[in-house]
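Right, chain A next:
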Amino acid sequence: MLDVSNLKVSYGAVQALHGVSLRVEKGQIVTLIGSNGAGKTTTLRAISGLLKCSADRVAFEGRELRGMPPHEIVRLGVAQAPEGRGIFANLSVNENLEMGAFIRNDVDRVRQDKKEVFELFPRLKERLAQNAGTLSGGEQQMLAIARALLTRPRLLLLDEPSLGLAPQIVQTIFKVIREINQAGTTILLVEQNAHMALKVAHRAYVLEVGRVAMEGDAKELAKSDQVRKAYLGGH
Partner candidate 1 sequence: MSRPILDIEKIAIAFGGLKAVQDFTLRLPTGGLYGLIGPNGAGKTTVFNLLTGVYTPQAGTIAVDGTRVEGTRPHEIAAQGLSRTFQNIRLFGLLSVVDNVMLGCHVRGRHGLAGTILHSPRHVAQERAMRRRAMELLSLFDLASAAGEQAKNLSYGDQRRVEICRALATEPKVLLLDEPAAGMNPQEKKELQALIRSLRDRFGVSILLIEHDMGVVMDICERITVLDYGETIAEGTPTEIQRNPKVIEAYLGTEAA
Partner candidate 2 sequence: EKKEGGGASAGGERPAPKAAAPRGQTPVGEGNTYDTGSGPIKVGHFGSLTGPQATFGQSTSQGLRLAIEEFNAAGGLNGRQVALVEYDTKGDAREAGLVVTRLVNSDKVSAVLGEVASSLSLAGAPVAQQAGVPMVSPSSTNPRVTEVGDMIFRVCFIDPFQGQVCATFAKERGISTVAILYDQSQAYSAGLATEFERAFVKLGGTISGKQTYNEGDQDFTAQLTAIRSGNPGMIFIPGYYTDVANIAIQARKLGVTVPLLGGDGWDSSKLAEIGGTAVEGSFYSNHYTVDDPSPVIQDFIRKYRAKFGQVPDGLAALGYDAARLLFEAMARARSLHGGHLRDAIAATREFHGVTGTISINDKRDAVKPAVIVEMKGGQPRYVATVNPE
């Protein structure tokens, strides 16, 4: 479904990605793990068209994404819940969700989807009219994911969805990730919480300073010594 090959990105003089290649098959959850500054966020931003990049190929369902502005990529069905959440601080929670459905015209379906989202995140329903900027960190994270879901993407890019969340919510989030995946959404998941990520994912890529260091079946990787030592706290 998503086919990235030899992706390179530079911030000014600093090269952040030195040729990353990865594939996401339809219906799968693929996770991208790696330490701070490895280039995970950069990869996602490049896929979404937010960064200028050079690559042999960045294709979604066979269509080349390079050179396409972000909003067109979204319309193809690639949504992202960005790092730092990117909520509209001055809009209410409800308006934020509406923005998620911006490209959609099927009003009734949107209403239905909203209901489902509230079932996943009841806290959001309580805060519906609140200014999103005053939500707590975790609440904002929920909002960001909920909003991305309302785009009804075929491929969902999640950047550290569990960051700063309470353990219980982290569990919920991963449950939700599994659920939406089972409902048919393909997911590319960036995570620090390698334990959980590897647990839910089908495939995994390990990024080290802008390069893919390892890739393979998630369960297998979780067993490898290298990964255990570097990313799972050496149990």
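The rule is short, and it goes like this: a residue touches a chain if its C-beta (ideal position, glycine included) is under 8 Å from a C-beta of that chain, and two chains touch if they have at least 3 such contacts; residues count from 1.
Basis for inclusion: all candidates are chains of the complex that A comes from, given by their letters.
For clarity, every value in this text was computed on a predicted model and none was experimentally measured.
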item: Pick from 1 or 2, the complex member that touches chain A; value: 1
item: Chain A - residues contacting candidate 1, complex; value: 35-37, 123, 130, 134-139, 141-142, 160, 163-171, 192, 194-195, 229-234
